[in-house]
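Rather than the whole complex, this shows some of its chains in their spots.
The letters A and B name the chains in turn, as written, and every chain counts its residues from 1.
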Amino acid sequence: MKIVVIYYSRSGTTKKMAEIIYDELKNNKADVDIFPVSEIKPEQLLEYKGIIIGSPTYYGTLSGEMKTFIDLTVSFHGKLDGKAGGAFSSAANLAGGNETTILSIIEAMLIHGMITQGDSKGDHYGPVAVTTVDQRCETNCRRFAQRFISLVEKLA
Amino acid sequence: MKIVVIYYSRSGTTKKMAEIIYDELKNNKADVDIFPVSEIKPEQLLEYKGIIIGSPTYYGTLSGEMKTFIDLTVSFHGKLDGKAGGAFSSAANLAGGNETTILSIIEAMLIHGMITQGDSKGDHYGPVAVTTVDQRCETNCRRFAQRFISLVEKLA
């Protein structure tokens, strides 16, 4: 049940979210790796059952670096079909594009034929930080990680 | 493994898609029901493991009738969490809002904590008819139904 957390972060906020999610996945005995997007090759995605991607909110969608990474996955298009996917984002402002950024990642996952789950209680599309990783955000990141493990287990 | 197909249709195109999806689900031995949205009560959703919703493309999102139905599900918010969801749409024109209509249904499902899957080969977010239910559309509807059964089985 291998899971990977991939993030792009300039200010450090998205990285901090990634680390909390990674920590909670490990706490729950998942076999998990974590990479900044610059240190993973697209083909490595094939090894994992679950893929979690985080990006800051840049103009309403995922960062150019993360999008460039996703675009390269076209070389093995179809091979991620059926894997579990999840997304998270950090933003400078409330109502500043965090939801559309998460959805831009989810759209890519759906086009890959991946499987994703929302949350009826926490941040619905995926965890979001506004300005900073406060307690609310950390709780949502941990909750997201726990639910993601359940999803990957169900799909195994 | 009960599945329900719910649709709203005025011209008959969305209904035709719903019937093809229903037919393919039955062909594959699913225990499946089909309802126009006017003939099902929101609470009935609780009986099903998989929920498929289809709407014509009206101004880029699901029809008012279907949205009103979904809004009523708030009375048991949280109880659809973990169920499988899928969406389809018919549209009068290419680039006329069919993708955003499907996503408007998927967004509601994610907010309910439901689980959805895209398709790396067929219509990526869900099957779409443009103007009419042609062979391309029928193929995509049948493919969608087959994949949906697999998803529901995995989650069982």
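Basically, a contact is a pair of C-beta atoms (placed from the backbone, for glycine too) under 8 Å apart; a residue touches a chain by one contact, two chains touch by 3 or more.
On a predicted model such as this, the values are computed, not experimentally measured, just so you know.
For this homomeric complex the structure file specifies 4 copies in total, of which 2 are displayed in place.
As a convention for this text, only the chains that are shown with their structure count from here on.
One simple way to say how far apart two chains are is to compare their mean CA positions; for chain A and chain B this gives 25 Å. Contacts from chain B toward chain A in the complex involve residues 77-78, 80-82, 103, 106-107, 109-121, 124-125, 151, 154-155.
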